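Here you go, one structure.
Selected chains from the complex are presented in situ; the others are not included.
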Amino acid sequence: MTMLSVDNLSVTRGGLPVLEGVSFTLGAGRALVLRGPNGIGKTTLLRTLAGLQPALAGTVSMPAETMAYAGHADGLKAMLSVRENLRFWADVYATPDIAPAIEQMNLRALADRAAHSLSAGQKRRLGLARLLVTGRPIWVLDEPTVSLDAASVALFGTAVRAHLAAGGAALMATHIDLGIPEAEVLDLAPFKARPPEQGGFRGSFDEAFG
Amino acid sequence: MMPELGKYAVTVLGSYVATVALLAGLVALSLWKGAKVKRALARQEERMRKNG
Amino acid sequence: MSIWEYANPVKFMKTSSLVLPWATGLAAACLIGGLIWGFFLTPDADNFGSTVKVIYVHVPAAMMAINIWVMMLVTSLIWLIRRHHVSALAAKAAAPIGMVMTLIALITGAIWGQPMWGTWWEWDPRLTSFLILFLFYLGYMALWEAIDNPDTAADLTGVLCLVGSVFALLSRYAVLFWNQGLHQGATLSMDSAQHISDVYWFPLLLCIAGFILFFVALVLLRTRTEIRLRRLKALEQRERMA
Amino acid sequence: MIALLLRDLRLAVRAGGGFGLGLAFFLIVVTLVPFGVGPEGGVLARIASGVLWLGALLACLLSLDRIFALDYEDGTLDLLVTAPIPLEGAVSMKAAAHWITTGLPLVLAAPVFGVLLHLPAPAYLWLVVSLLLGTPALSVLGTFGAALTVGLKRGGLLLSLLVLPLYVPTLIFGAELVRRGAAGMEVRVPLLMLAGITAATIALVPFASAAAIRVNLRQA
């Protein structure tokens, strides 16, 4: 069953097209990894899918309220404890229980620590636990394993696999190994936007101009 | 027994009442917080002794 | 044995638990004795009428307000130089008492001002300096509250107390320059020419002693609380690390 | 949505920006005014209501600039926009939290500060009424300004520049209400205007704020 389908999508950053003609579909229980060199437009693509910015062309279709997004920043409040941070997002998404997320991301020992006193990797783990409490089936993740040690990467792999097994789907951008060998890989390099002379899209201002 | 305060009764009594109320409030707050912290510390020490 | 031994929290806890009941008892005795003496057993003054009785709360509170800040300055310096935790925690414990004393001086003064000067508040230098002192207390306490690492908070509030003291003093001169006031001069001096009459003087002395002892007892109590709180934090943290 | 309100209140209390601070700032402004304009009771009484209103405005302003900026910087705003609560509601909750931590304490404490400035006796009631009616508009307009400047570092001064002109009608009717009330004059017009402005602001401005945030996120 297809949960997310992207058709001929072009995305812009700062008014300039960065990727064009991206198409893929994501079914229940499947994971897709986006790869590509720095600056190719992975973050831009994911933000577009998350609805944070409009697409230049093409269509994105998925059922409403099925997607959870996690970007480069974790969205943690430094002054709140790990538990309070999770509790807040659970309330926003109206999920009843945060205990499983704390267990799965191995945060029990840290649950009452203020977020600002966590190490870089511990913060990231909390950011991933937030995903679990959204209860959303489609995960859209931007470099989820940055700063994680090997054990935590494995933990993340387990969480993703459990999510897929429960009928979810995951779309992830990364440069490093996520520990999910069964995921398909989409290299974005071929979709790099061409300059207008070669038939690429024109930037928002170019277009209006000529 | 009450001394004759005349037209300044409100002034004098008001000052005394305000002073005593503020001091009493401060003392009550200090005692309350003291008791609370003492209890919390006892609990914590107990727990740490049990866990090793 | 050096005096710094008392800066050891364990030693401090032991000694203070011995001193505390005595200080409390003495403070209660002086305070109640002085206030009763002053309130019930002193005559009205010609120029003040019965409002002269306000002096027994107003003046001791005003004196303590200043002296407590000085004490905080000294303990902050001890912390910054010798890094004795008890010293910093004593400063933290004293600040709310100082703030309340300032508030008492301000409130009783305002209540007193109404019949005497016909206004609740006048921008007299004495009153204005107290208002500024109150602000310094507020800032100092707010900084303690805002920082959650205890040693960092101790360091920063210590620096603030230092800089603040200099500027509090400067403000006093500035305010005096800005407005000559209505307030009473210092009549507490030992100079007999302007000495207030003994009838008021002795109960006032007793009240001042009472306020001082009250402060000592309360600051001991509060410092004990702060030490426990500090230890609680240290233990909690260690538990989490394990 | 209540979760957001509670979280913001909790953050305000934790992060050294709690209830007391707005008040303390207000007290300082009131203390500083006589240093600037001189201590004579007569002059002070004339300008008292204006000073109190200006103080409220500034206390509001100083606590505003980080209202969305913090959420923007740590990525929370991205996540909130993609969360299943309407952004307009989230913005209103932010404004409510801001009002509870700064506006409300000011309303309650204003009479005490009135004493310091020799505010004439009949003005006290009107001072409280005008602040109660007016400060919610200050918070809501403030969130609008904060939403516009959310992407900027050091938005502080720019924010003031955008927001202060929007505060003018509230300030005029608020201070006028106090002045007329104190003088025993007719107060119906400023009272109604003040209430009307606040009601309309609360109802409409959050839509503008939400739109501004969406635009700011688009290029983040």
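So that you can tell them apart, the chains are marked A, B, C and D in the order they are listed, and the count of residues begins at 1 in each.
Assume a contact is a pair of C-beta atoms (placed from the backbone, for glycine too) under 8 Å apart; a residue touches a chain by one contact, two chains touch by 3 or more.
Because the structure is predicted, anything quoted here is derived from the model rather than measured.
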Subunit counts for every protein chain kind in the full complex = A x2, B x1, C x1, D x2
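Methods note: only the chains that are shown with their structure count from here on.
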Ask   = Comparing B-C against C-D, which pair counts more contacting C-beta pairs?
value = B-C
Message = Centroid from C-alpha atoms only, then distance subunit B to subunit C, rounded to Å. What do you get?
response = 16
Ask   = Measuring from the mean C-alpha position of subunit B to the mean C-alpha position of subunit D, what distance in angstrom results?
value = 35
Of all residues in subunit B, those that touch subunit C in their complex = 1, 3-9, 11-12, 14-16, 18-19, 22-23, 25-27, 30-31, 33-34, 37-38, 40-41, 44-45, 47-48, 51
Key: Of all residues in subunit D, those that touch subunit A in their complex   = 2-4, 7, 10-11, 14-15, 73-76, 78-85, 217-220
Key: In the complex with subunit D, residue positions of subunit A that touch it   = 13-14, 47, 50-54, 65, 67-80, 84, 88-89, 91-94, 130
